[in-house]
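Got a structure here, written out as structure tokens. Questions coming.
Every protein chain except one is present and positioned as in the full complex.
Up next, subunit A:
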């Protein structure tokens, strides 16, 4: 059994989500290979070779794979997949974009967002916004799986000495092209990897008021998230949304401020170790999942909290 992990990377190195995915692969068992596909990704391949427990790194360096266009990357993975028992990718927007295309080309069903490995062919995954957990068995010859990163503790980024091999195959479907990108710039930790997350909801009132959360977050070394209501209202950009169809987070501490706690939001954060809710409505459903609830006006409580931590 050999497993291929499709690497996610950013800023010239493998992303933390790749380390969680390698951990899921290690639970399945067998050799773990990592594919780094992109343009000018040699250094990323080198960083992937250091991941603990990885036996081999495949580097597909080609202009066609820049920006992870699925029309080009999926055929590459399909070609490589023939030699593997499983193909895994983190359930990031890249993984979610590309892997179902791979699965359909292989004529197999995908298992999305697994949170545990029961055996080499059986996995658990949340359905209905996490209100039920399904155990799913795959009979596919190549099992195509995306991994919910919060379900698996990351392996060490250093310590491995995998062989690096270049993959020559170039697949350019020629039907899609990258135009532009607007990436959020932040000095704060990445939302899905942060140990502490401070999130704001509709109760924040407007985008400017999020400054209260940013200064609290900076004092705590936290990332800042938001509920769908806050994103839809235009308070903050989409990349901050935590929830069923946004980002899934499971930090040590999640502080929900002015968030009522719709089931769709809870789906994205209820696996956090400790949940704090600050809301002036004592009936808000968020208090049903909070370890510590504070019924208070957030505009008084948040600055005070910032002072005391």
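Following the convention adopted for this analysis, contacts are C-beta pairs under 8 Å (C-beta built on N, C-alpha and C of every residue); 3 or more make two chains touch, one makes a residue touch a chain; residues count from 1.
Everything that follows uses one rule, which is that contacts and distances are computed from a predicted model.
For the chain that does not appear here, its UniProt entry gives the protein name "Electron transfer flavoprotein subunit beta", which is one of "Electron transfer flavoprotein subunit beta", "Rieske (2Fe-2S) protein", "ABC-2 family transporter protein" or "Monovalent cation/H+ antiporter subunit A".
When you scan A:55, A:105, A:120 or A:170 for touch with the missing chain, the hit is A:105. Contact with the chain that does not appear here is found for just one residue of A:117, A:194 or A:220, A:220. The missing chain, though absent from the display, is touched by one residue of A:13, A:55 or A:129; that residue is A:129.
Where subunit A meets the omitted chain, the residues involved are 10, 67, 69-71, 74, 92-94, 96-105, 107-113, 122, 125-140, 173-184, 192, 196, 220, 228, 231-232, 237-239, 241, 244-245, 247, 252-253, 263-264, 270, 273-276, 282, 287, 289-296, 301, 304-305, 308-309.
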